[in-house]
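Here is subunit A:
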Amino acid sequence: MTERFDFIDVTLRDAHQCLWSTRMTTAQMTPILGAIDRAGYAYINILGGAVFDVCVRYLQENPWDRIGLLCERLATPCDGLTRGQSLYTFELFPDDVVALNSHALARRGMEVLTVYDALNDNRNIVSSVRSGHEAGMKVNAMMVYTLSPVHTDDYYVERVRELVALDVDFISIKDPTGLLTPERGRTLFPAVVKAAGGIPLQMHSHCQSGLAPQVYEVAIESGFRLGYTATQPLANGASLPATEDVLARARRLGVPTSMNDDALAEIAGYFDWICERDDKPRGKIMTCDPALYEHQIPGGMVSNLRYQLETMHLSHRLPEILEEAARVRKDLGYPIVVSPFAQYIVTQATLNVVQGERYKTIPDEIRKYARGYYGRLAAPLSPAFLERANIRDDEYVTAAPAAHLAPWLPRLRAELGASARDEDLLLAAFYDRKLIEPLRDPAPQCRFRTTPLTELVGFLATREDIGYARVRFAGTDVTLAT
Partner candidate 1 sequence: MPPSRRFRRILVANRGEIALRVIRACRELGIEAIQAYSEADRDSLPVALADGAICIGPPPSSQSYLRGSVIIEAARAARADAVHPGYGFLSENAGFAKACQDVGIAFIGPSARAIELMGDKATARRMAAEAGVPVTPGSEGVVADGAAARAAAAAIGYPVLLKAAAGGGGRGMRVVRDAAEIDARFADAAREAHTAFGDGSLYVERFLTRVRHVEIQVLADETRVLHLGERDCSIQRRNQKLVEESPSPALDADLRARMGEAAVRLCRHVHYRNAGTVEFIVDTASGAFHFMEMNTRVQVEHPVSEMVTGIDIVKAQIAIAQGESLPWSQDDVRLEGHALECRINAEDPARDFMPSPGTIERWTLPGGPGIRVDTHVIAGTTVPPFYDSLLAKLLAWGRDRGEALARMRRALVEMRVDGVPTTLPFHRMLLDDARFVAGDVHTRFVETELARTP
Partner candidate 2 sequence: MAHDQLTYDDLLRIVELVKSSDRFSEFRLKVGDIEVELRRGSNAPPLPLTPAAPPPREGRPSSPESSPAKPQPAARPVPTWPDDAIVVRSPMVGTFYRAPQPGAPPFVEPGQSVDRDTVVCIIEVMKLMNSIPANARGTVTRILVDDAAAVEAGQPLIVLAPAG
């Protein structure tokens, strides 16, 4: 049993990444920051790969400004997630860009850098860990959980050892598809806690199977010190467990926590309202579907896939594609079904199904993966794949993926000028110039406070059909008239 259990809020990041396609705006966040600070969270997760992308491509918000605003406004330390050597995208970046990113985050006020590699090839997080520490941040290294014959308890114990050697401040288990079960947890969790020496363990699991809250309970019992959770309306389903739920379990186990129920209720009420006002979905508790353990595709990705198939008029083939995905995964040596490989598996499965012939077309990304370009594979490739892939011996990569990448900063500095800020260099490293232009516009004003009454007045004002409204209760009498 752990001595105490702390919470990391994902409401402002992972929750809406799973449920709203990452579309939560800064303006939706700012009025509730005060309550989030009062809730007693140890850390607030405010950044992850998709956030950068969505800010730039869809919301036309400067992601650095959002990071800066949140870190400044939140007294609670903030946590940002990157994909190790891939940072916020699926490409590989050279170490100089990774280091610059760590420093830029720290300068904006980020206090914890959370990193993971999609293949659990920890060579890909070394530069992040080092530069994170250099920049004064704590580092949380995540191992991605998956089910396969090779991803045994021993496999994870070995990974933990690698991370201990890197001197990270936290070690996390990240379960993007909700594959963890309490049974597995009972063997795996004590093993990793033990292997971690004194380094605190964090739990991060999604709720597609409906078992995550129980998994968190087993984690608490096994000695995990922290867990990632979300406010009730944005919890469950493809998102993470509800803070309220895990908190109740911790209390039942008699484990001390620091959470404030009133603040949590205010946060939950606020987001419940935002879902109604802005027509956004709430998380729904799911029951265990055995197929999940087969295809393992993470929550948000299934809905994205469904959407994409609809635009191609192929939505009726979704079940076939998910089945094929399980087979593709095996053929490819059990890459973990998380970005970017989840996308690759899904794309390959779609191609296999639509073309009617397996591996007739193999996208370049997948060839690169197969060659070891992104990192060490967990298991060998299958003959079925190898036959069609025709990879030459000299094409295989065994060195660390970033080892072959030359630094980018000199070129970027040359392009953008010596006076270019680090943040602009990084944006240029990630995105096309066309996408970055609109970000120069000043961000719209955000409100930092709201109340249900304010929201009611706002709501009534948007209803053009209403010419007169009066609301009376207790000592309040509000009249709105056009």
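Operating definition for what follows: contacts are C-beta pairs under 8 Å (C-beta built on N, C-alpha and C of every residue); 3 or more make two chains touch, one makes a residue touch a chain; residues count from 1.
For anyone wondering why these and not others, all candidates are chains of the complex that A comes from, given by their letters.
The shown structure was predicted, so the numbers you read here are calculated from the model rather than taken from an experiment.
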For subunit A, as assembled in this complex, the candidate in touch from 1 or 2: 2
Touch list for subunit A against partner candidate 2, complex: 266, 268-270, 272-273, 276-277, 451-453, 455-456, 459-460, 463, 465-476, 481-482
